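Dropping the structure in here first, questions after.
Every protein chain of the complex appears in place save one, which is left out.
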Amino acid sequence: MSGDKNVAFELEIPANAKYISLARLFAGSIARRMNFSEDSVDDLKIAVSEMCTNAVVHTGNGTAEKPPINIRFIMGEESLTVEVQDRGPGFDPRCVLESPPSELLEKGFGIPLIRSLVDVFECQSSPGGGTKVTITKFLPGRERG
Amino acid sequence: MSGDKNVAFELEIPANAKYISLARLFAGSIARRMNFSEDSVDDLKIAVSEMCTNAVVHTGNGTAEKPPINIRFIMGEESLTVEVQDRGPGFDPRCVLESPPSELLEKGFGIPLIRSLVDVFECQSSPGGGTKVTITKFLPGRERG
Amino acid sequence: MVDNEVREGSELDIALEHVGDHSIVVLSGEVDVYSAPKLRDTIKNLVEEGRYRIVVDLEDVAFLDSTGLGVLVGGLKRVKHHQGDLGIICNQERILRIFRITGLTKVFTIYSSREDLLASIKGA
Partner (left out) sequence: MVDNEVREGSELDIALEHVGDHSIVVLSGEVDVYSAPKLRDTIKNLVEEGRYRIVVDLEDVAFLDSTGLGVLVGGLKRVKHHQGDLGIICNQERILRIFRITGLTKVFTIYSSREDLLASIKGA
């Protein structure tokens, strides 16, 4: 896949938990075609799955006619960037945990997990404005330019 | 996957031959989740591949900054519909062969093959206006209402 | 060429086995936000039946995400309430990693195999 600069793929799925596996599968296929290692493919599948899960859960998970989730994959020469955009209620990203919770909680693992599996994590959200989470993972030996 | 009416997925891929396999893979995954038989999954993968091939080839197959190909999957309760839209030169669909060519030609197999693998085939195109090809395949026992 | 992609489809199969007072919950497939409620219900039912020694076998799990972790932590809390325990059987690095990153290797008893579990039940 060399010689391409920033090839983009877009995927739109219904805001419903049962279709997250398709996004994950697609993420894995793209990562494999970029020759990421099988470990990195796994990392990316988990990260994309977590991003989509948050997007779907906070958009109401198929409760009614909910706006779909948009996923954008940008294949660079040295990295894969994935953006997941929802049109849910949004939130204040400053409230998000940087690392897993210290008490024994049943939630709050998502974002810390994503952070530890990818090289760049960004979250644009504001209450009422939907959320866009962007991650980037570099091919080996290509980290941070 | 029952209980859903017309769930739609959208996929946008660059107009480049090397990404057609991703569209095919995605088509297969959707078809399997709808419980199409493995034979029908194959039929759909071939049909989608042929549709994307025509779209990509006639949009210049990655020769320059070409507009992407849009693929829409509509999961109905009884059928899967796939639309492939390109922004290529378009053509007069009346010129297309209904069945495989009778002389030994190296081309012209695409559309006859699609037609024979799916239940409904539609082509909207006009010279200069891009092309949208739509196919539908019914789940077994659900053919033509 | 076998095509296993079909099995990547967030399908989760759950089988139950009882060994002495231990209940083994054998998972196969993918544990994500779509399939996790099935696991949550299974554990909840066991606890309601008074079975507080639960071991979840993750050897055939192809994918596990934070929702799956949450369900396991929830199960652990439930059984602890009754002086029980919830452990996992897992020898897959791709899955163990997720527990390690989230600090949960310290929280769950981890058996590296079915034999490992059975030996520990016998030894007890």
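First chain written, first letter: the chains are A, B and C, and each begins at residue 1.
To be clear about the criterion, a residue touches a chain if its C-beta (ideal position, glycine included) is under 8 Å from a C-beta of that chain, and two chains touch if they have at least 3 such contacts.
Note that the coordinates shown come from a computational prediction; the quantities given were computed from them, not determined experimentally.
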| item | value |
| --- | --- |
| Absent-chain contact - pick from B:20, B:34, B:69 or B:82 | B:20 |
| Selected residue (touches chain absent from view) among C:60, C:93 or C:116 | C:60 |
| Which residue of A:25, A:51 or A:117 touches the chain not shown here | A:25 |
| Contact footprint on subunit B, counting only the chain that is left out | 17-18, 20-21, 24-25, 28, 39, 42, 45-46, 49-50, 53, 56-57, 61, 100, 104-107, 109-110, 112-113, 116-117 |
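Please note the rule applied: only the chains that are shown with their structure count from here on.
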| item | value |
| --- | --- |
| Pair of chains joined by the greatest number of C-beta pairs in contact | A-C |
| Where subunit B and subunit C are represented by their mean Cα positions, the distance between them in whole Å | 41 |
| CA centroid of subunit A to CA centroid of subunit C, Å | 25 |
| Subunit A, residues touching no fewer than two other chains | 18, 25 |
| Sequence positions of subunit C contacting 2 or more other chains | 5, 8-9 |
